[in-house]
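Structure below; questions to follow.
With one protein chain held back, the other chains of the complex are shown just where they sit.
Now for subunit A:
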Amino acid sequence: MVDILNALVAFTNFVIIPASAYGAQLAIGALGVTLIYGILRFSNFAHGETMAFGTMVVLLVTGLFQSWGISLGPLPTALLALPFGILGASALVLFTDRTVYKFYRRVKAAPVMLVIVSMGVMFMMNGIIRMIVGTDDRRFADGERFIIRARDFKEMTGLSEGLALRTTQVLTIVVAIATVALLFWFLNKTRTGKSMRAYSDNEDLALLSGINPERVVMITWLVVAALATVAGTLYGLDKSFKPFVYMQLLLPIFASAIVGGLGSPIGAIAGGFVIAFSEVTITYAFKKVVTYLGPEGWRPDGLVQLLSTDYKFAVSFAILIIVLLFKPTGLFKGKSV
């Protein structure tokens, strides 16, 4: 019985908690991709860099606050800096929209043209971010590191397996729930949100009803900038900030958005968790869990790991392919343009 509890604790500690945090980060990232897809109708390759840009502003402002001695006590200072990051990212995406994307909307360019344009935007943001902060790995989480420490948990429960709960993990979940609640309230209850959904569903009909498309687009970019900054900051707090990693996040984020159904916000959230849980479960070495569950005194020879962690991209990819083959519009019916 104790062994089963130990196995459960190990599984929670190494799979359920990290995967929930990662899933929440992916979900918020995928929400940004899916909103752009729904309203502006293209896959935004610059989304990873937008996340990195917002996070970079948060990181710089956090440093500034720390040097002034401002802190949030046990919570990371980055939370105070988050609004500034959102402002920075909003300014950036509104500027790119004015200078770059607006022209292609006016000439009614094909969606794939916009994808290529977003590639150019990605290159430029990439250069700008590296010019400002370089390419180094940076940690900017401060405050209390743990809510439950592995040692305390062992003493508390008497189990031999420890369970650690980091502040950033809980924070990720809480902030993610708040963000998603706010977003859905905005999309479903406010006039602006409703006009956005109307525009996404049927552009012509929305135009006939007197919805101003430029306003819808502007608000979409603002929402996306906020989502990207929140996702990027949470990821950076949980792990670390490295511009290159943010570019690599593009694949799992796109996979989440597509698995859930492009254009569907609920789908993006579901997709994020599906991808995160599969990635973490498949690349986790189950040795500990199996040892607890197996007969007394026996332990497996290998790590009992299905795939090495270096193949985590392969997991998002495999799920993507399976969903595309069997349910091409995603789990929650997305749009297909």
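Rule of thumb we're sticking to: a residue touches a chain if its C-beta (ideal position, glycine included) is under 8 Å from a C-beta of that chain, and two chains touch if they have at least 3 such contacts; residues count from 1.
Note that contacts and distances are computed from a predicted model.
J.: The chain dropped from view, which UniProt name applies: "Spore germination protein GerKA", "Caffeine dehydrogenase subunit alpha", "Sarcosine oxidase subunit delta" or "Leucine/isoleucine/valine transporter permease subunit"?
T.: Looking only at the record, the undisplayed chain corresponds to "Leucine/isoleucine/valine transporter permease subunit".
J.: So which of A:90, A:126, A:168 or A:233 would be touching the chain we can't see?
T.: Candidates A:90, A:126, A:168 or A:233; residue touching the omitted chain: A:126.
J.: I'm checking contacts with the chain that's been left out. Which of A:136, A:204, A:296 or A:310 qualifies?
T.: In the full complex, the listed residue that touches the missing chain is A:310.
J.: Could you list which residues of subunit A touch the chain missing from the display?
T.: Touch with the absent chain occurs at residues 43, 100, 103, 111-113, 115-117, 119-128, 130-131, 134, 247-248, 250-251, 254-255, 258, 262, 302, 306, 308, 310-311, 313-314, 316-317, 320-321, 324-325, 328, 336-337.
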